[in-house]
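Omission of a single protein chain aside, the complex is shown with its protein chains in their original locations.
Lettered A, B and C in written order, each chain numbered from 1.
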Amino acid sequence: MEKARISGLQLFLLMTGFLLGSRLIINPGTEAKADGWLAILISGTGGLLLITLYSLIVLLNPSRTLVEILRDRFGNAIGSVVAVFYIWYFIHLASLVFRDFGSFLVTTTYPRTPMEVIIALFALSIIYAANSGIEVMGRISEILVPFIPFLSTIIGASIVTTHDFTAFLPVLENGIKPVIKESLNLLTFPFGEAVVFLTIFPYLNNKRHLKKITTLSTLLVTVLFLYIFFRNIIILESHFLEQATFVPHLTSVLFPGINLEPLFDVIMIIGGGIKITCAIYAAVISLSQLTGAKDYRIFTSCIVAFSVILSLWIHENIFELFSWTGNVWAYYSIPFQVVIPFILLLFSLFKKDKLQDEE
Amino acid sequence: MKISKLAILFMLSILLPGCWDNTDLTDINIVTALGIDKDEDGKIIVTVQVAEPAAVQLTSSTHGGGGGSAQIKPVYVKSYKGETIYDALISMKSIIDKRLFLSTTQVLILGERFCKDGINETLDYLHRDYQANYLADVLVARGATPEQILKIQPDMDTIPAMYIKGTAENTAIRAKVERKMLIELFKDIKNECRQATIGQITRLDDKTVKTEGTAVFMNGKLVGWLDQYQTRGYLFVTDKVKHTTVSCSVNNSKISVEIIQSSGKKNVIFKNGEPAKLSIQMRLEGNISEYIGKETLNSPEDIRIIEKKISQEVKKEINMALTKAQKDYSSDIFGFGELVHKYYPQYWKKVMDKWNDIFSRLPVDVWVDIKIRQTGLIKSPMKKDE
Amino acid sequence: MFRRIKKYLGLDNQEKDNGAIYTDTDEPLPRNIDKVKERLNTIFSECSDYIQRDIVCGEDNGICILVAYIDGFVDKKVLNQDVIRPILDYFSCTDKLHRAKSVYQLIKRCIISSNEIEEAQSMRQAVYRIVSGDAVLFINGSRIALAVGVKAPQGRQVEEPDTEVSLRGSREGFVENLSTNMVLIRKRIKNPNLKFEMLQLGTQTNTDICICYIKGIANDEIIEEVRRRILKIRSDAILDTGYIEQYITDNQFTLFPLVGNSEKCDKLVSKLLEGRIAILCDGTPYVLTVPSLLVEAIQTADDYYDHAFFASFMRLLRLLALFISTLLPALYVALVSFHHTVIPFKLIITLAASRQGIPFSPFIEAVLMIMAFELLREAGVRMPRTVGQALSIVGAIVLGEASVAAGIASNLMVIIVAITAICSFITPPLIRVTMLVRFIFLIIANFFGFLGISLTAVVVLIHLCRLRSFGIPYMTPFSPLTMADLKDSLILVPIWAMITRPKALFQGDTQNRAGIKRQEAAKISEDK
Partner (left out) sequence: MIIMNYNMLSVLLAFIIMELYNLRRLISNKESIKVLITYVVITASSLVIGLLLAAGRRPASPAEWIQWIFKMIGVVK
């Protein structure tokens, strides 16, 4: 484990950036149409529970990262196998964000630039960021993450088209089912993805504030999602939302006189960058602990390269990407985000005394 | 060492493939206006109006002087036929020199025939293309093709598109034309609860155009027009009036009242689970801007009389618009359907497809309340003292 | 790497040493004056400025003294008055017998009226004393030589530095003479806690280096670190603080200055009072300060003397200038060659019109213009001052006009390069950094537009966050966010509200140590 410490504020901002991440590109709660706000509220509550679960695990296993906890609780062999799955999951997560990023830019601004080049360019800066270590990541998030809410607010502040403040009506037009489905989607992307932070929480300098930090971060993200959702639906109406490929981008070009698209690109680079960096960092740290490498940095470039290739490989076109993230990702994530952490928590609770005796 | 490594990689990744999206500003044609029409065979005719930046600057700086004899024209207009809009635009490259750049489109003019065939599906390209300008003004050309309108050479502005946009903006403030941006048109198209309307443009001569009136659509097809007064009535109901002047005559005197604030509220009143009637409530505030007549104007009662008269006038306009929409076109351009959808979703699901028929049968209750606040710099009208 | 090469060269030199070249050895001083003379003559052979003088006096000419010094280095009048005359007078007047042993003590205690007397116990020390400007007295029969400080005042007067001009505040700048500089500092901090640690660096030059700090304010760990790094320097020559800077900087592969420098006394003193450590070097007016943070680039000495509102506004302006000078050309290139959708309609007409007929792409155009500007700037700096001014006028007006008229550059590009140039002058410490970073941004903007710019900006930010100056993160107080230090960053609070010293420079408790500034603050409020 790196000998580094991050402050509470840094963790808060890092986590907020992570959770906002690529959800800023893909409108939160589109599938539930006008009921998206309900889905956001439900998933926000669920996310709060999940993230509290993760922080509890870390609090019960102080200064241990994911791999060490897994090995402690499940035994060396099973723990290592589960850890390998987690590493795969983190890489997969990073590659999905890479892909979102790539398709977004290719669609909106760089139609003639090949996606692989854009992703590779992004990957280079990710390698640099991940190699800098968790402390620098915390510091960089301190500077960059506050831009996200700031810029999002600017984009929403004055848009020329007519506003319809009742656009979110009627409530539950299509029944509760799409709302549940959308909240499941939102719960697993992005809230549940915070399982990545099982490798980052241990670096917090003052563990007493961990629960407060995670709760605040989740709440802030939920509020921002609600804001973005209402902004979009008020400006664009619910019928329009489902049609657009990248809804927030659409709202950013509706500013009178000047086009705010570059601001949106900046938001996305920050959010997506932090998300990928966290995922890559988690994968690399876990891998180096699993193999017992002295320096985690040797794995960074090869993991990033792999996840770039994976991001190009994994889906053939944008529809596959969206339908897969919409339909499969939630079920695929549940074991990683809910089941295993829950078992870990149970194991940690029951074996707590025994371990303390050993220490 | 790490830095040098990164630097090498950057150079490699940059220099090997080259740059893709790098286009110089001098290599694009700045499209100021776009016209879309159909010919008899159902092919799409796309007209572009392209600005020549250098010429624009030259003409605007030496405007009125007219010194240069062989000046380049600030804009040129070209048309081309194709199967789709994109097809026509791409094929047009055979007669123009540079890539067309659509993001600067200020005005989009739709031809009458094109609108009659339906716009719902055909405008897809303008929605899909990343360069499309969602804030362009959309107008329907009446009695002329878009090409004829775009070919005007106005005295007032070097770029015709800017001139057209200016007139539309002007008239929209007067509430005599519906000013529709592309994004709002798309919203209308997408929204099944209301029907689209687009402002109307007509050509007067080769130097002037007039934007007044509104084109009414029904399921994406042009079905008719509203004249300027009906347009205002329609705009009153949809709460899009900003400043306008309503005139009327009271006892041989003519009064113009400037509306400074207008808020319209529409409602669908349900009885026994069925819509019973539509209600429209208007609250207006205005100032007297002109009074030609012999009466004095100094007591609150005088104001009351004017208020009543003006409210009747507004009511008349609203009723005209409603009659047109209900009886002639049976198209719910006001968006009453939206209210039904939002507050009575169960009922809406049943009648979704035949809402426009239901709408045209419903009686309407119009209620207008106007308050006149100020009378300008003088109180009583101009006349000789007796 | 350079250190390695230097070391290598240094070894080479030592191998080549033979009798003709003086080497540092701890040979003792010979008792016999003739032997001393012989040795000194071999050491200073072919040194025409080396002068030695025999004094023979006393009863039976029993006392032989050799005075050795470098011509021009010592004040001859003082030497004669304070050293040689008293000796001669004393020994000619007294009839007492003097034994050789007591002569040394006698001369040291009773005869020489000069204040600076030190003992040199070996040949090495004696030679060092001679080359550093003292007159050295070798007394026959004594194993200890006396070094008398009779240095003639050298170098220029204290004057206002050209590099850092201030509108308000002290005009005194440092000079080349180390002791004058030390006096200048001491003059402002009349406190025994102000420490000067002297060191000699450079195997050939034996330059005096001085580490200066205020004990109790500066962090002891950082002082120790500075000492450690300076002592690690193995070099032939230290000609300027710039040499030291390159040796002690934390990161060799960064463009950003991790060691600050200043020529102004009041600025340096305020840095010392904030807990920074200064490194002075004989022979240069530039004084290093460590740790140096990025935020110092937008701070000037004037800020603190002026009203806080104006100062804060100026700082925001300077930050803006920093951004403009690095990003503006790149943003322009990205805008003109990639993001036409972003430009407002009326502007795009203007831009396109100005680009009409320009044969180069915006990137090439920008590179050409910026290059031309950098050449002009360099020429202006290198030229004699009067010529330099003429040159800059020629460059700015004639070249700009002509290139537009010739259709090589667009009007807008000239404007942009001019604004960039002006802004780059606003933050002098970063002027060379912004120059290079500007090019990096420009190149990447030409290939990837805003995406490239923002990614590079993020990489630069990460780089800045990675940097540390003597253990202090370079981006402090912004990241890690130090709330207490924000009072002196972008926004400057009035001087009476600055009750604590920069927290980032301490690891320990700031409140206990924050005496001096607090007392100052209290004094000011009392005076009011």
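Rule of thumb we're sticking to: a contact is a pair of C-beta atoms (placed from the backbone, for glycine too) under 8 Å apart; a residue touches a chain by one contact, two chains touch by 3 or more.
In this text, all values refer to a predicted model and were calculated from it rather than measured experimentally.
**Student:** Going by the contact rule already stated, which one of A:Ser183, A:Ser301 or A:Ser348 would touch the omitted chain in the full complex?
**Tutor:** From the options A:Ser183, A:Ser301 or A:Ser348, the contact with the absent chain belongs to A:Ser301.
**Student:** May I ask which residue of A:Phe150, A:Trp313 or A:Phe350 touches the chain that does not appear here?
**Tutor:** If we include the chain that is not displayed, A:Trp313 is the one touching it.
**Student:** One chain is left out of this view; which of A:Leu13, A:Ile51, A:Ala167 or A:Leu287 touches it in the full complex?
**Tutor:** Of these options, the touching residue for the absent chain is A:Leu287.
**Student:** Tell me which stretches of chain A touch the chain missing from the display.
**Tutor:** Where chain A meets the chain not shown: residues 92, 114, 116-117, 120, 124, 127, 287-288, 291-295, 298-299, 301-303, 305-306, 308-310, 312-316, 320, 324, 327-328, 331-332.
Methods note: only the chains that are shown with their structure count from here on.
**Student:** So how far apart, in whole Å, are chain B and chain C when each is placed at the average of its C-alpha atoms?
**Tutor:** Chain B and chain C have C-alpha centres separated by 67 Å.
**Student:** Starting from the mean Cα coordinates of chain A and chain C, work out the distance between those two points in Å.
**Tutor:** That pair's centroid distance is 48 Å.
**Student:** Counting only residues that touch at least 2 other chains, which ones in chain B make the list?
**Tutor:** 2, 10, 21, 130 - these are the residues of chain B that touch more than one other chain.
**Student:** Please list all residues of chain A that touch 2 or more other chains.
**Tutor:** 109-110, 113, 121, 128, 253
**Student:** Spell out the residues on chain C that touch chain A in their complex, using ranges where they run on.
**Tutor:** 338-339, 341-344, 448-452, 454-455, 458-459, 461-463, 465-466, 473, 475, 478-481
**Student:** For a test of understanding, state which residues of chain A touch chain B in their complex under the given definition.
**Tutor:** Listed in rising order, the residues of chain A that touch chain B are 107-114, 117, 120-121, 124, 128, 131, 160-162, 166, 169-170, 173, 236-237, 239-240, 243, 250, 253-254, 256.
**Student:** Inside the complex, what are the residues of chain A that reach chain C?
**Tutor:** The contact residues of chain A facing chain C are 7, 9-10, 105, 109-110, 113, 118, 121-122, 125, 128-129, 132, 136, 138-140, 142-144, 253, 257-259, 261-262, 265-266, 269-270, 273.
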